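A quick write-up on the structure given underneath.
After this line comes chain A, so read on.
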Amino acid sequence: MTELRVESLAKRFGGLRVFQNIGFTLPEGGLLGVIGPNGAGKTTLINVISGRQMASAGKVVLGGRDITNQPAHAVSRLGLARSFQQTNTFKSVSVNENIARAVRFGGRGAPVGLTRMMDTFGLTPRLHEISDKLPYGLQKMLGLVMAFASAPKIVLLDEPAAGLERAERQNVDTFVQIVRDAGTSVLIVEHDMDLIRRLCPRILVLDAGVLLADGPPAEVLARPDVIAAYLGEAGEA
Partner candidate 1 sequence: MTGEPTMKRQLFAAALLTLPATAFADDCEMKLGAMGPMSGGAAQWGLAMNSAAELAAAEVNQEGGVKIGGKSCKVVVVPYDSKYTADGAAAGSNALAAQDIHLIIGPVGSPEATGIKPVAARNEQVAWNASYAKNALEPKFPLMFHIGPGPSGWADAVIKRAMQEFPMKSVALIAPNDQGGTDIASVDAEAYKANGITTTEEYYQRGTTNFAPIVTRILAGKPDAVDTASSPPGDAGVIVKQLRLAGFTGAIGRLGGPGTAEIVRVSGGLDVLKNFYWFETVPTEDPKVRAIDDEYRKLLGKDPIGGTAVWADLPAARMTLKAVSIAGTDDAKAVAAALRTMPVEDPNIGKGFWAGKKQFGIAQELQFPFGVGIIKDGKNLGVERQEVKPE
Partner candidate 2 sequence: MDQFVQAALIGISLGAQYALLALGFTLIFGILGVVNFSHGGFYMLGGYVAYSCVAFLGLPYPLAVLVAVAATAALGWVFELFLLERLVDDHLATLMLTLGLYLVISTGLLTVFGPLSMEFAFPVTGALHMGPIYVPRENLIVLAVCLTAIAALWLVLYRTDLGRGLRALADDRAVAMAQGLRPKLLFPLAFAIATGLAGLTGALVTPILSLSPGVGDPVLATSFLTVILGGLGSLEGAALAAFVVGIVEAFSSVYFGGSIGALVLFVLVLLLLVFRPTGLMGRTVRGA
Partner candidate 3 sequence: MLLRIEDLWVRYGGIAALSGISIDVPEGETVLLVGANGAGKSSTINAIIGLVPAAKGRILLEGTDLTQIPCERRARLGIGYSPEGRRVFPTMSVTDNVLSGAFGLGRKRQRQALDWLRSVFPLLIDRETQPAGQLSGGQQQIVALARAMASFPRLLLLDEPFLGLAPVWIKQIGDAILHLRARGTTVLMTEQMARPALKLATSGYVMRGGEIRRGGPVDAIRDVALADEYL
């Protein structure tokens, strides 16, 4: 049973509340989308869950085990992997070496579907190229592949589609599909509403650090307070 449970989680920076009282459960093999305007606290939420930042209050429980404020490497050893908004590969080594390191780090062997994923993303023919010489889209894909390569039980994706061209965004769908086929659950933070609607049976809406809504996209996105939160952002942009 590898379920991710977040209870009354809160994060403060000095006098500023980044988010508060966040609670949800991501069941094993589940898929959950998180949306919200700029600065809603989505990335910080991922950072706190994955142990990169300390929680101010609340609990994060992974598979029945309290992992709140465990250091990031310990959390990832327990099977929680994440991707980054900006790419996070080892820049001066080859694609192959990048993936190999991720596999080795997971210590659980290469997951089922890894080769298929590399083939689909077009990384297989470029295994020996240095990663930061790849085009941006491919670097981003490599970052996703590396998140999966450690054979995690849960992956947290931080805006996987940001900066990608429309055609490349299809790869994110493929990624989610392969990951779920492997029995891994996914939490995905994303701005691309089409992608969220397409993929996620359930979404959380975060606004100004507060959990505004939790439910199926069709229902949630029709709520007036959610629309207002987004319109606020549209007005700002």
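Simple rule for what comes next: a residue touches a chain if its C-beta (ideal position, glycine included) is under 8 Å from a C-beta of that chain, and two chains touch if they have at least 3 such contacts; residues count from 1.
Regarding candidate selection, all candidates are chains of the complex that A comes from, given by their letters.
Since this is a predicted model, take the numbers as computed values, not measurements.
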item	value
Among 1, 2 or 3, touch partner of chain A in the complex	3
Complex contacts: residues of chain A adjacent to candidate 3	12-18, 38-39, 42-44, 53, 208-210, 232, 235-237
